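Heads up, the thing below is written out as structure tokens.
Left out: one protein chain. Kept in place: all the others.
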Amino acid sequence: MLVEFSLQTDREGFYDISSYAAKTAAEFYRIEGKGDAECLVYCPHTTAGITINENADSDVIHDMLLGLSKAFPDRAEFRHGEGNSHAHLKASCVGSSVRVIVRDGKLLLGTWQGIYFCEFDGPRQRRYFIQIH
Amino acid sequence: MLVEFSLQTDREGFYDISSYAAKTAAEFYRIEGKGDAECLVYCPHTTAGITINENADSDVIHDMLLGLSKAFPDRAEFRHGEGNSHAHLKASCVGSSVRVIVRDGKLLLGTWQGIYFCEFDGPRQRRYFIQIH
Partner (left out) sequence: MLVEFSLQTDREGFYDISSYAAKTAAEFYRIEGKGDAECLVYCPHTTAGITINENADSDVIHDMLLGLSKAFPDRAEFRHGEGNSHAHLKASCVGSSVRVIVRDGKLLLGTWQGIYFCEFDGPRQRRYFIQIH
């Protein structure tokens, strides 16, 4: 099962999309009845990514965006005319997709884990895919 | 096939869990007889991760922990009260899971590759999942 989602982002931010993955996994189980499955969340953009991290204290997200900007700042030596090479770097650092194990229609996320769409070069209209199989 | 493992970690460290993945892949093949399979190693924590890297010289692990701490240091501007935002950053940098191809019950790892559970905020009792299918 493959479902496409879209979202409107700010300049940068982490957007918790766990509930959409959970709903898709439950729907897959209702239709297919397959107990042992996998969920792939995929970002088709090059200045955004997907990661799994803390879902409780939003200060963690603030700190992660800050820490990524310090590790991958804009640099005078960069050549790319759009001026968003730092965002391309962050996208490859967090990665373009995550996988979560699915059991009987439920995501096997840890207690404090959420799935995030990571915007590094917004605001933009973005999309992502959730595939269960 | 899905198996859960646990381990007791130190403050930080890379723990080679390749042999557990290899045993799970061999067991899967013995039971299912499926030649072309995949192994997912998944970490359900947000200040630890999973990576694949050098399995021969332990100095590489020393250097990687050092290099990650330099790229993602603790910062005065961080807001998260637990003081472990650097560990959350490292977790998203290495990622929460890895995939390895399985052929006839054997992991298709490169000569120098090992699978590591990466602790960035221990000591803790941790767990991880190995799924073959």
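For this structure, a couple of remarks:
Per-chain numbering from 1; labels A and B assigned in written order.
We adopt the following convention: a residue touches a chain if its C-beta (ideal position, glycine included) is under 8 Å from a C-beta of that chain, and two chains touch if they have at least 3 such contacts.
Keep in mind it's a predicted model, so treat the numbers as computed, not measured.
Only one residue from B:17, B:48, B:93 or B:132 touches the chain missing from this view: B:93. When the whole complex is considered, the residue among B:16, B:54 or B:82 that touches the unshown chain is B:54.
In the full complex, chain A makes contact with the omitted chain through residues 1-2, 40, 42-46, 71-72, 75, 77-82, 85-86, 88-89, 91-93, 95-97, 99, 129, 131, 133.
As for the chain not pictured, it touches chain B at residues 36, 38, 51-54, 57, 59-60, 62-64, 66-68, 70-71, 93-95, 98-101, 103, 108-113.
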